[in-house]
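Please read the structure below before turning to the comments.
With one protein chain removed, the remaining protein chains of the complex are shown where they sit.
By written order: A and B. Residues from 1 in each chain.
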Amino acid sequence: MSMNSQGRPSHSGSAQGHELPTISGDRGLDLEARLIFEIGRSGVTGVDFPDVKVADARLGGLRRKGAVGLPGLSEPEVIRHYVRLSRQNYAIDAGLYPLGSCTMKHNPRLNEKMARLPGFGDLHPLAPRAATQGALALISELMKWLTTLTGMPAVAMSPKAGAHGELCGLLAIRAAVEARGEKRNRILVPESAHGTNPATAAFAGFIVDEVPAKPDGRVDAAALKAKLGPDVAAIMLTNPNTCGLFEGEIVEIAKAVHEAGAYFYCDGANFNAIAGRVRPGDLGIDAMHINLHKTFSTPHGGGGPGAGPVVLSERLAAYAPLPLLVSDASGFRLIEDRDELPEGAKPFGRMCAFHGQMGMFVRALSYMLSHGRDGVRQASEDAVLSANYILASLKDVMSAPFGDGPCMHEALFDDTFLEGSGITTLDFAKAMIDEGYHPMTMYFPLVVHGAMLIEPTESESKESLDRFIAVLRGLALEAKAGKRERFDGAPHYAPRRRLDETAAARKPVLRWKPDALPQAAE
Amino acid sequence: MRYLPLTPDDRRAMLAKIGAPDIDALFRDVPREAVVPLSAFDLSETKGELEVERALSKLAARNVAAGAVPSFCGAGAYKHHVPSAVDHLIQRSEFLTSYTPYQPEIAQGTLQVLFEFQTQVALLTGMDVANASLYDGSTATAEAVLMAQRLTRRPKAILSGGLHPHYAETVETVAKLSGVVTRTPVMPGVAEDIAALIDNETACVVVQSPDVFGLIRNLRPIAEAAHAKGALLIAVVTEAVSLGLLESPGAQGADIVACEGQSIGNGLNFGGPYVGLFATREKFLRQMPGRLCGETADAAGKRGYVLTLSTREQHIRREKATSNICTNSGLCALAFTIHLSLLGEEGLARVARINHAKACALADRLSRVAGVELVTPAFFNEFALKLAKPAAPVVDALAAKGVLGGVPASRLMPREAAAKNLLIVAATETNTDEDFAAFETALAEVLK
Partner (left out) sequence: MSEVRFTDQHEWVRLEGDEATIGITRHAAEQLGDVVFVELPQAGRKVGAGGEAAVVESVKAASEVYAPVGGEVTEANSALEAEPAKVNEDPEGAGWFFKLKLSDKAEFAKLMDAAAYQEFVKGL
């Protein structure tokens, strides 16, 4: 028998804790990345272009005199850098991402493929009409889906995000009020509203008047009605609301609002709970933005781009902003100027250059066609079912302020269950990171103390939900037992420990500067 | 339904745990009359990938992609070569499917990218600080005007006639709520004396360079005139690549720069999503809208990044926020940052020079065609031609000949009689000599 004793050892070694810092600063698959400005240098590039000389004659005497100051990197360096950075992010593709009100559902890859078809991705916004008929047909088809699902007659497609859609809706309301020769400058906003609602109302030149919530988490309809008057332009209500509850008195509220001569703006951030089952148009809503990046699965991309088309009632449709999409026997056409308006159209203005987030339109329609009306409805039902399953499975160990009845697509907890433990909502959320989960939305809505808003979406299997529930139960029980080890200073296993936000805000360093220069001139 | 993991058995088990007899019980707060049957929706049923791909590909095929034919459209959106690595990297799950970095411990990737992006934008524009991006150049311009109104506590915004008309309309739509917006008429060849309009009520002047006709504008005298009256200069750039060859707005005295970043890293996408670059002076930082990423350290002393100065923002300030903006254009900003990292100093300078050289060559060629006059004397990669015929039908006729021959000015400013015969033409590194020859030939035929 001959034996090779030079082979590598095959035992797994000790599994004892090993806290020795590494020489490199990296740890296994946990790889650090310096700034591109620190790794780049001159004389290197990641693209190959010829060195063409140009004369100054046609540059108006404004040729750049100094360098921009950009670092040079080769392609492999750029790829390694951004791959390393990407690995420091949590993502819905990697795990459950229960951010309430943000709707982190699965982002189908078919959508990405469709948006990249050259006929969409490489199409110029001002190409001649004949060259863009397919794109305009796609927008028209998406408009049909949005108006049909919401039961509303019209939709403005250009708003670029939810908050931009809110602005669009309020500007339409402002135009309608002015067209009636009235002066209405007040907007009623429930105190549970997302911060964009009051910010948008103020941005659009209105005075914000807050409406209190009832103890059951819904808007106080009586208080709201009492605030209605000849100076109220609109109410802005989120439904399902930010506590994850359906505003059951909505039809009655809408009626009162209309009787007072005001308009009803609905924040459609939570449309994903009711799409395919309830039509906002049937509830008396006059305007509602739809976050395509929430309900219709376009990716969040680390913070945008979003898209926020706004559906409009008959009373507001005429005021939709430019451009308008129309069709006749010769095909589709964009109306981009006031001089070409169809009869009755009184656009309040323009939200942005060109025609909106086409790339998001393609993705959203790809999702809608894939699901179909039956799938859209099933998705809403599964989202609501999953949230209720979480609520039912956790409310005995956590505290659910409105846990007596069913919730919609998200389950709201507060920090009552942490009372006396010295553990905060923040600590609890950060401990979830160590368990491999993205934390839920915390400290929002503001109407409950230490809020934890969990939105599982329809994209999780039962097994995934059960595992998540088991982990949260485990954490809640330890917290209540006063076992603080997992919570103090969590997260322990993330690429970074807790970051010093105070230092960041007191002495803002908002860009890299070469060492030779002093940091942020004070 | 391939996107839904729950089985009928799962659903039954979950309802049992909840203690609800059926799914309808969970919707019990919804008024009964508001619940509609599926048949109420005149829409199609579930489709497989194959069918969806077929349907959408059919629609895409009815469009003429810029890369499919000789293409010279610009006017605020430009076709550039985007290196393959960019699209590969932005489709990594961890970038594509993450949310706004609210939990910095597990979002350092996005945050560090934003820090690099802010630095690149500040360098490119010649300003002190930049935010983490806005929706696009037009909305960034509107935000800049509102910011100037807040900073100066003055109502009036003066928009140069060379500002892209869509931008001007976007500004007017929001800025008229808080002040007064005036626009100067401008046509190529006619000098614009915007400095003369600045008075003590003026919050800002908004000047685009290169302007909508491609003209490179000298911002220095305008900045001086504005500052002399206590007003701010907002510089607008719709073609970010131009900053690689031209003096930055910051060097020329701009107080705020609003720029469309689509040209770097992002496709044409029929107008969106794009990425708005927004930069200003350090002293104006507190009035800047949008998200900001800042450097800090974690509890173990490691360098890291967080969203900062968020008390300016809507989720804390509510009705007192600097803007209602919530999202930025994160993924497009990422594409911008990766592309600019690949370009680097030398790559950007070379691409910019190639753009200018191509535009010069094309301008010379087209000027030779009978009935064509070049009316933009100083330009980067875009210029205006005065044609012997109205430009809109010429563009349609060119399209019929397989050439996307630019944007007729009348499409952007239909009420300007002087714009009727103007054609706005852009050339980039993607155009070849064959493209130029095809354009020249087709234009000569159409104008015959």
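Note that a contact is a pair of C-beta atoms (placed from the backbone, for glycine too) under 8 Å apart; a residue touches a chain by one contact, two chains touch by 3 or more.
Worth saying up front: this structure is predicted, and the values here are computed from it rather than measured.
Enquirer: Among B:T7, B:T311 or B:S367, which residue is in contact with the omitted chain in the full complex?
Expert: Of these options, the touching residue for the absent chain is B:T311.
Enquirer: What chain B residues would touch the chain not displayed?
Expert: Those residues of chain B that touch the unshown chain are 286, 309-311, 316-317, 320.
Enquirer: For chain A, which residues touch the unseen chain?
Expert: Against the left-out chain, chain A lists 443, 501-502, 505-506, 522.
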